[in-house]
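Left out: one protein chain. Kept in place: all the others.
Order of writing sets the labels: A and B. Residues in every chain begin at 1.
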Amino acid sequence: MTNVLWVRASMWSRLIVYVLLIGAAAWTLMPFAWAIVNSVKTLADTFQAGAIIPFVDFTPTLKSWDEVLSDPQVVRAFVSSIVVSAGTTVFVLLLGVPAAYSLARFEFPIDSNDITLWFLSQRVLPPAVVLVPFYLLMVQFRLIDTWTGLIFCYSTFNLAFAVVIMRDIFRDVSTEIEDAAKVEGASAWQVFWMIALPLSLDGLVVTSVLVFAFSWNEALFASALTSQDAMTFSALVLASRSTRGVDFNIASVNTLIGIIPPVILYFFVQRYLARGLSFGAVKG
Amino acid sequence: MNHDATDRFKELACDYLRRRMGRRQFLAMAAELGFSAAVLSRLIRPARAALLDSSPDAPYESPISPERVAFLKTKPYRGTTINVMVLKATVGDGLKYHVPHWEAETGGKVNVAEVPIETLHTQIFSDLTSGLGRYDAYMTGAWFYGDFFQPQDPYIVALDRFLSDPRHPYWEPDQWLPAMKTLYTWQGKLYGVLFDGDAQALYYRKDVFTNPDVQAKFKAKTGYDLPAPPKTMKQMHDLADFFTGWDWNQDGSKDWGISLHAKVNEQGFFHFLTLAGPYVISPENKYFFFNPDTMKPLINSEGHVRALEDYVKFVSNGPQEQISWTLGQGWNLFLAGHAVMEPTWGDLPTLAQDPKESKVAGKIGACPIPGTTEAFNPILGQWKTYDLNQVGNTNGGSWHCVISRFSKKQDATYDFLAFMANRKNAFFNCSNGWTGVQPGMRYEYLPPAGTSSIAEWQAQGWNTADTAEYLHAYYQELSMPVQEEHLRIPGTAEYWHELDVNVSSVLAGQTKPKAALDATAAAWETITERYGRSAQKALYQASFKT
Partner (left out) sequence: MAAARISRGQYGARLKYVLLLPAVVWVVAFTFLPLVSVIRYSFAAYVLGRGITGYVGLANYIEVVNSARFWHSIMVTAIYVAVSVPVEVALGFLMAWLVHLGPPGTRTFRTIIGAPLFTMEVAIGYLGVTMFSSQGGLIAVLLAKIGIDIPWLSSAWGGLAAAIVLDIWRWTSFMFLIVLAGLGSITTELYDAAILDAKNHWQVMWRLAVPLAWPVTSIAILLRTIESLKVFAIPFALTTGGPGTSTEVFSATDYLTTIQFFDFGKGSAMGIVFLIMVSAVITVFFRQMRRRLG
């Protein structure tokens, strides 16, 4: 990372940068703050106009948190989400990374750009359209309300995404080392496994984080394909509704709980993101 | 019938009546002689042992039959697990409350899956159409019934064979208010076990309406005495207008004449259905949705259009944002004391008793939905004047459980459902607001309508004055001779959604009432075509036969 620009910047520039950054941070944090405020209200309080500052406008209570955390269904759903998201990520990497490398390095009878475009087009159909066929498929394979079923579905959605991103990452990875290894007599597999993969680690991390995040947040298929055993947390959030509409306090607690695992993951892999990827921008 | 047979029959009858022969044997032998067993079995009811008031073995059932007491001693459902799909919160919570009690009594186990309201229909029918049959019972809304009877073999099971078995918990379908019972039956047979009984009534701030200063102001403005309760739509509108825009509850902020909610897909359209009823339903006409001979929609008739034009006027009597409110948000305006009226379900006065939720306990007035002095007959196409045309309704979900045809544990499932319908449990449900259940049985109402008492309600935390108001109005709503029909044909959810969206668009000022209702009618025609006009027509006509 370079500090060159910062070091050379004028006082005035630095001030503007900070003001903008703090503004951006405040803008980002505002809904979280609101979620926290709402999570310490009772349902009746959430309807109260002007109940904004705890202790001043209303009495905060931990009842909503208690209600959510002591519900075994919540814990189960949380575990389900972790299993499904992690499973999807692993599966997608297993299938997608080799495919991406292949598209980046080799020639095929069909232009690899077109193959990539085909992969991309898989993401166009809105989930609502394919929900029914997927549902029926899962019914046939008896995978309704199972983790495996959901992992299969999510992998399908995210595979395209992973292939497209990883392909560009591989195209960017310098081939000098690979060429050198080839000269030494390494097989294609060895080149892939021992050289290309490690060099593309940053890209792998980015892809994993994004696939994990997408799987974690997906609610539509989760609520359609699971109900008791494998219900994920996002499906549970979708269900923070009662006959009188949304339970805003419960939904807020759920939002906050739901954000924890992905953010922890993100926190740990930040440094990989920082190292930079060029997606083919810098050659040689 | 020859002479010998008649004599022989007399002999058999004597033997039976002197208890020398069992009922079954009598019926069998009479049948051999040529007497219809079906007719006879109706005349001769099986002797039931007298009901006990309660039993120490079954603390949660009252009344209870001795057969049941004996049955429970065998822990009949030990090892049996039943799966029930319910609505998340309110009625779902109500059901969950009874689960451990039933499990302790019978040894069975109940798995409850909670589903949010807008996916309930989808989840039920996905499960049924897939044939997976993962659930033994579903909590259903009254308007899903049509869809259950779509296939040749209906998806749900009739209750006759369970009802005559004294080993199951005792409950009284005969105690039902007729308008409510209809929703649980189809073509004469009972399919649903008692749980909730929804109807919309008008709730208002009695303390404000009976305040002399307020009354004087009202008379000064309109020229007539403040009607408490309002009887006609015009009076309701005048009241709403009068109470909008000034601080009549003395809390420092301007208040409102009415509270509604109209977010799409959140049951907001029931407000329109309820308030439009008196414009079209009358002693001369019971059809609100379709013409029973042609299955053409009636929804854009002159009466409906006028009803919508009047309904729109209410929007300015409440916060503009109520067009995007959920049900809870609408209730809150009234419970916090800022709205003087709200036409809605019985959850409102029930919630009002809870000091954590409301500031208006003890101040509730209730009355049936106001009527009109002029109603339109959409079949004949003409208006008619009345002194007062008031219409009852059963608008709402009236959520209750039905048993799936695919269930392999139908007896156990019925047992659980009947347990909750037993008088003691049913009364608990309807008098505790968080269950979302409203009274539908005579024994839940106060005399002279029913056999309950103020003390029973007070014991559950109700304010005396509110109880009397609420029960009286609710009972009237359900027992009015002229009732608004409850649509129960296949695709009801779809028909109503079209109406919901179009009404919402009028409320937002995007469309005019006539255009919106015409669009609704056109959309309804498409839906009817898709389901098959003749099939829909047959089912529509059948749904009126109770």
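In the analysis below, contacts are C-beta pairs under 8 Å (C-beta built on N, C-alpha and C of every residue); 3 or more make two chains touch, one makes a residue touch a chain.
Fair warning: this is a prediction, and the values are worked out from it, not measured in the lab.
J.: So one chain is hidden, and I want to know which residue out of A:Leu69, A:Leu117 or A:Met194 touches that hidden chain in the complete assembly.
T.: A:Leu117
J.: Hey, which of B:Asp160, B:Asp225 or B:Glu321 is the one touching the hidden chain?
T.: Only one of B:Asp160, B:Asp225 or B:Glu321 touches the chain omitted from view, namely B:Glu321.
J.: For the chain left out of this view, which of B:Trp102, B:Tyr138, B:Tyr155 or B:Phe218 touches it?
T.: B:Tyr155
J.: Identify the residues of subunit B touching the omitted chain, counting contacts across the whole complex.
T.: Residues of subunit B in touch with the missing chain: 118, 121-122, 125, 128-129, 147, 150-151, 155, 262-266, 319-321, 323-324, 326, 329, 490-491, 493-494, 497, 501-502, 504-511, 526, 530-532.
J.: Residue-wise, where is subunit A in contact with the chain that is not depicted?
T.: On the subunit A side, contact with the omitted chain comes from 1-6, 8-9, 13-14, 17-18, 20-21, 24-25, 27-32, 34-35, 37-38, 46-52, 95-96, 98-99, 101-108, 113, 117, 119-134, 136-137, 152-153, 155-156, 159-161, 163-165, 168, 171, 175, 179, 182, 187-189, 192, 202, 206, 213, 216-217, 219-220, 224, 234, 237-238, 240, 246, 248, 251-252, 254-255, 258-259, 262-263, 266-267, 270, 273-283.
Assume only the chains that are shown with their structure count from here on.
J.: Would you tell me which residues of subunit B are touching subunit A in their complex?
T.: Contact set of subunit B toward subunit A: 85, 87-91, 111, 113-119, 122-123, 126, 130, 132, 134, 261, 263, 266, 325-329, 331-332, 335-336, 347, 356-357, 397, 436.
J.: Inside the complex, what are the residues of subunit A that reach subunit B?
T.: So the residues of subunit A in touch with subunit B come to 42-44, 47-48, 135-136, 139, 144-145, 223-224, 227-228, 238-239, 241-247.
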